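All protein chains of the complex are present and in place, except for one that has been dropped.
Per-chain numbering from 1; labels A, B and C assigned in written order.
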Amino acid sequence: MIIVIKKDSDEKQLKRLIDWVKGLGLEVNLSHGDNSTLLGLVGDTSLVDTDLVRSVEIVEKVQRIQEPYKAANRKFHPQDTVIDVGGHLIGGNNFQLIAGPCSVESEEQIIGVAKAVKAAGATILRGGAFKPRTSPYAFQGLKGEGISLLLEAKRETGMPIITEIMSVRHLDMFEDVDIIQVGARNMQNFELLRELGRLRKPVFLKRGLANTVEEWLMSAEYIMSEGNTEVILCERGIRTFEPYTRNTLDLSAVPLVKEKTHLPVFVDPSHASGLSRLVSPLSLAAVGAGADGLIIEVHNDPEHALCDGAQSLRPEQFAELVKKIEVMLPLVGKKGEKQ
Amino acid sequence: MIIVIKKDSDEKQLKRLIDWVKGLGLEVNLSHGDNSTLLGLVGDTSLVDTDLVRSVEIVEKVQRIQEPYKAANRKFHPQDTVIDVGGHLIGGNNFQLIAGPCSVESEEQIIGVAKAVKAAGATILRGGAFKPRTSPYAFQGLKGEGISLLLEAKRETGMPIITEIMSVRHLDMFEDVDIIQVGARNMQNFELLRELGRLRKPVFLKRGLANTVEEWLMSAEYIMSEGNTEVILCERGIRTFEPYTRNTLDLSAVPLVKEKTHLPVFVDPSHASGLSRLVSPLSLAAVGAGADGLIIEVHNDPEHALCDGAQSLRPEQFAELVKKIEVMLPLVGKKGEKQ
Amino acid sequence: MIIVIKKDSDEKQLKRLIDWVKGLGLEVNLSHGDNSTLLGLVGDTSLVDTDLVRSVEIVEKVQRIQEPYKAANRKFHPQDTVIDVGGHLIGGNNFQLIAGPCSVESEEQIIGVAKAVKAAGATILRGGAFKPRTSPYAFQGLKGEGISLLLEAKRETGMPIITEIMSVRHLDMFEDVDIIQVGARNMQNFELLRELGRLRKPVFLKRGLANTVEEWLMSAEYIMSEGNTEVILCERGIRTFEPYTRNTLDLSAVPLVKEKTHLPVFVDPSHASGLSRLVSPLSLAAVGAGADGLIIEVHNDPEHALCDGAQSLRPEQFAELVKKIEVMLPLVGKKGEKQ
Partner (left out) sequence: MIIVIKKDSDEKQLKRLIDWVKGLGLEVNLSHGDNSTLLGLVGDTSLVDTDLVRSVEIVEKVQRIQEPYKAANRKFHPQDTVIDVGGHLIGGNNFQLIAGPCSVESEEQIIGVAKAVKAAGATILRGGAFKPRTSPYAFQGLKGEGISLLLEAKRETGMPIITEIMSVRHLDMFEDVDIIQVGARNMQNFELLRELGRLRKPVFLKRGLANTVEEWLMSAEYIMSEGNTEVILCERGIRTFEPYTRNTLDLSAVPLVKEKTHLPVFVDPSHASGLSRLVSPLSLAAVGAGADGLIIEVHNDPEHALCDGAQSLRPEQFAELVKKIEVMLPLVGKKGEKQ
């Protein structure tokens, strides 16, 4: 870490800062230039609170050389983390497909979709029970009943299930859920992250709509710092000025994040664009970018539903996509379960 | 609301959509053009779930004409909301200054700052007890003890207090807090908003780092839809590509939001820029833009603290700023408590 | 186009607006609601100046239903545009690889790279002669001499060449250049676009760093409105808050833009990230997303150059990438020249 000290700063304040840094167990190299003084900090700087340092009056700027995350950092854990979810491996050279409806609506629906996506090659079932909605007047999901229906579909098909949590108050209901999803809006709900860190169950952490890669990894670090090392990251689109798509899927983040961390990285092509006809090209793009898996919305029974899901694929579209993905996997050094 | 239907769409699907809309108690005007069919929805469209409509396969786009918020909407409540906090009025032509330290650190510190800011003209005391931090390794605040110290300062000075909540689990500790603050990262923590909506206590709702004005007002609507109408909005900077300031203070949002809603709008110039020397110009700018008040970080005792707060003003700087603000207030049709 | 009129607007102003719209040859449907009056415009609304309409005092908002671009619009030209560049076809089900160094440096360098990329499968040679640089003190390219060296490489290898123009003053030098590139910073240099529109030569139009898809297509429209229909679009990354990559490659734009327009869409994975190790995964991602081609930086002779190009691939890395791309092309319905 480099701390740039303002020109003509008070010597007493400088000494106080240096003493404080040394008190953290770090070494300090001091170098004087014409226009500024630099402090170079050597040691484990992940423990340094840069906001605090930046707020010191004599400090011009603070620049990290080392990343502030440790448990999530590939430098300290070069091997890929591989997570076993009901016998399905996530991470490393494995590729997994999570699929299912946007919202759980009924037993018939969730079991129907589960069977269809399993037949097409999906290995894990998704379905929304608690739905974060911008408007208090919009449908908020079946909640606890939705989780019961997912568990029913799990019994019926043998697929592990993943569903989103929205409050620490609901933790009890997630006891038999295989993977707990943290949505984009809760990526920095630090109290929730801490409580999930005390579980021994995989957490699927979506990137916030306007969060940097570093903040995302720091949120993973929150979970890991409490002892839960099974974190799966998921890129789902960031907010930009472009109005044609709901969000802008940041696929450069995939190879970049995999370089920075050993954790698995998934992509959600359904939510990013909000348009079903973009799901297939963006899925192939995500595989090309090196994703460890995809989470895709698939619906069925479009004839009787109002919401037949502009962002959802029909089961036969999903099956066709899976075939193309399987051709691509060897190009990126991955293998699906069929291979 | 206008729903644009894709060219050559299936008639049965169109009929199903129209029936569904009518079922919500709305009228539908159908008009056919060369390239598209338009549905014009007439009635209370705030109850329409646009995401659901957008997801219907035959829909090209959905455009709201009316805003989706009702309780927060000035169209339906033209009078400014005025909130009484311990005898201090917030909103309307009143102007209030909230001031205090970033974090509560000790009894001596919080009481010292409280007396200093009160003497300078502040009417409400701020101080962080629960601190949302990007890093799990950074100082997270004194928590419950911090709230006790704030209450001590309240007894000592008579100033009402405001402090931030981070989890529904901590609600009990906030019983004697006068205003509960919801931070930017929790602006869309919908479960928290709902629970605060069941209280009868003012909520100070900061805008999220990447949230639109409409989403911000929808979060106010979450609180109000549960019965708590005392919501104060606070602009605190949004995330852009500019690295020199921590965030970009969006002052155009102030007159714009005051046009859209009857709720009071505050500005936080300290957190937006993260630089104390920008606090005074941005405070005057916020007054010029029409803010109903400011929340400003003030520290004391810079000689003995490491963190003497690059984003905090010293009490004498704050006092000087207050004098300038008082000259400006009549220009914008406002009055402070001294006037 | 829908024009929303403010409540209680002046009838005379409304009549004046309606007359003006009719004067453009459009029909107007008027509908009155409780809170607003709507004007629906029917006809060729691409000629309507929405900024002008929005600036009328009685107008609340203006929403286009039809896109404002005509010549570039797939609705009016459903067939893909296919452009012949020296016998190489761009667009349709063809896939082309443009490759070459960031800057032209010497005859030896450009001819060396040209031969290497041709051997690996590239069909068009790129190389910067005029370099847009943020700093006036940075190297600005070999300019006219750089173009001469590119022409030399063209004679030597038979490859058509593409290079960037920065000013209308330099047009004469581009007479023998096969494709003229307009860089991101000049995407809305409207005078330059108009002059290029008067040529009969393909224009390679990069998306601006903060431009929407619609603005990008409107810039294509500027060129096409002067008669030059050979426009190739190129996504090269947009500006977001993420600091780890130079820009955020917006791959969702590829399938989206191909839906909106019949023009070919390329991707530049080298400039977007600024990191050579991200070029291969982002290239495969771009192919998956449906791009009509790639433009990739390849350097040689890393032993003797200072700038051995962190964003450039070495020829052997490029050759390896080309092989993977060739496996992928059939999955996305494309074919390269070897196939």
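Throughout what follows, contacts are C-beta pairs under 8 Å (C-beta built on N, C-alpha and C of every residue); 3 or more make two chains touch, one makes a residue touch a chain.
All figures in this text were calculated on a predicted structure; none of them were measured in a lab.
From the options A:Lys75, A:Arg155, A:Arg198 or A:Lys335, the residue with contact to the chain not on display is A:Lys75.
Of the listed positions B:Gly92, B:Gly288 or B:Gly336, the one in contact with the omitted chain in the full complex is B:Gly288. Within the whole complex, the absent chain has one touching residue among C:Phe95, C:Phe174, C:Phe204 or C:Tyr222, and that is C:Tyr222. Checked against the full complex, the one of C:Leu30, C:Ala119 or C:Val168 touching the unshown chain is C:Val168. Residues of chain C that touch the chain left out of view are 16-17, 20, 46-47, 49, 51-52, 54-57, 59, 68, 102, 132-139, 166-169, 185-186, 188-192, 194, 208-210, 215, 218, 221-222, 225, 239, 274, 302, 306-312. Where chain B meets the omitted chain, the residues involved are 210, 212-214, 237-238, 240-245, 248-256, 259-260, 272-273, 275, 277-278, 281-290, 324, 327-328, 331-332. Along chain A, the points of touch with the absent chain fall at residues 2, 4, 29, 31, 33-36, 38, 40, 42, 61, 63, 65-66, 75, 210, 239-241, 243.
We take it that only the chains that are shown with their structure count from here on.
Averaged C-alpha coordinates give centres for chain A and chain B that are 27 Å from one another. Computed from the mean C-alpha positions, the centre of chain B lies at a distance of 40 Å from the centre of chain C.
With each centre defined as the average position of its C-alpha atoms, the distance from chain A to chain C rounds to 31 Å. Annotation for chain B: residues touching 2 or more other chains are 210, 239.
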